[in-house]
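The complex appears here without one of its protein chains, the remainder shown in place.
Moving on to chain A:
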Amino acid sequence: MPPQKCAARGGPPPPSAPSYATVSEVVLKIIKHYHEEGQGSEVVQGVLLGLVVEDRLEITNCFPFPQHTEEDADFDEVQYQMEMMRSLRHVNIDHLHVGWYQSTYYGSFVSRALLDSQFSYQHAIEESVVLIYDPIKTAQGSLSLKAYRLTPKLMEICKEKDFTPEGLKKASIAYENMFEEVPIIIKNSHLINVLMWELEEKSAVSDKQELLNLSSSNHLEKSLQLLMDRVDDMTQDIVKYNTYSRNLSKQQQQKHQYLQRRQQENAQRQSRGEPSLPEEDITKMFKPPQAPPRMDTLLIAGQINTYCQNIKEFTSQNLGKLFMAEALQGHSS
């Protein structure tokens, strides 16, 4: 059943959209993987395993991918994956590849690489999804795990590889129709619930309430920095497109003039009784300039959108916290 489109702004999804259930183990494994291997701004990636149940995708396990290092030039990714999946099959773990996960740095994940990978996954398995884990946002107090897939429109465009302006206009794709976010629910078995009770009893209450932390300008600064970089990229792209259009229109004018001159000359010659000049191939003389591919602009716009969403969420939380602090202060004074 093809999924319904839901806007990437994160509005309420239509009731028949597929949802994605994941299990505690996956969540914990992703967190651990990032924490141990992904310090700094490197992304960590891994594969999601699970099965498709009616209109839902259940993610039941995952395994991490090693980082790309220079020394392991002979490291065969495909082989690693095959071996891992074969071994997991022995222990009855679902071995259907249903997607992949990636960590992100302050929300920057909309890139060509992601698009290509997700396209190849979705081409093979329609329901597949990419889980984006934001460790920095998580460290601020709440688990940030989002699932995205490409909209059917974008899939078509990627299939045809037609990234010219006309192609994109035909498909009427805007930056908001690129990715659709799908809701995640966490499903736990009874036994895991028992485990949770056991863990809660034995472990000490956390002494860090990160969510209520008021100081956050560092985070805001970083996000804005990234946003400004993206906007710079965007402007460069626009300048390129501007030059292209200007060149194109100039060329049109030149062609027009040339044709007119030709006609005039031909008319003159005819009036003098001479044979008219042969028609030359216009297109060979005026080669049209190369249209710049618009996919990058779309990606940049999508990325800017994601940044804005994140910052919006972040600032709304902070406003709430600040008003709470104000109320408390007013109370006591």
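As a working rule, contacts are C-beta pairs under 8 Å (C-beta built on N, C-alpha and C of every residue); 3 or more make two chains touch, one makes a residue touch a chain; residues count from 1.
Note that contacts and distances are computed from a predicted model.
The listed options are "Eukaryotic translation initiation factor 3 subunit F", "Hemoglobin subunit pi", "Phosducin" or "Dihydrolipoyl dehydrogenase 2, chloroplastic", and the UniProt record of the chain not shown names that protein "Eukaryotic translation initiation factor 3 subunit F". Considering A:E83, A:D116 or A:E156, the position touching the chain not shown turns out to be A:E83 (whole complex). Among the residues A:V53, A:A113 or A:V194, only A:V194 touches the chain that is left out of the figure. Residue positions on chain A in contact with the hidden chain: 9, 21, 23-25, 27-29, 31-37, 60-61, 64-66, 75, 80, 83-84, 87, 90-93, 135, 138-139, 141-143, 145, 165, 169, 174-175, 183-200, 202-203, 206, 208-212, 220, 228, 231, 234-235, 238-239, 241-242, 245-246, 249, 294, 297, 301, 304-305, 308, 311-326, 329, 333, in rising order.
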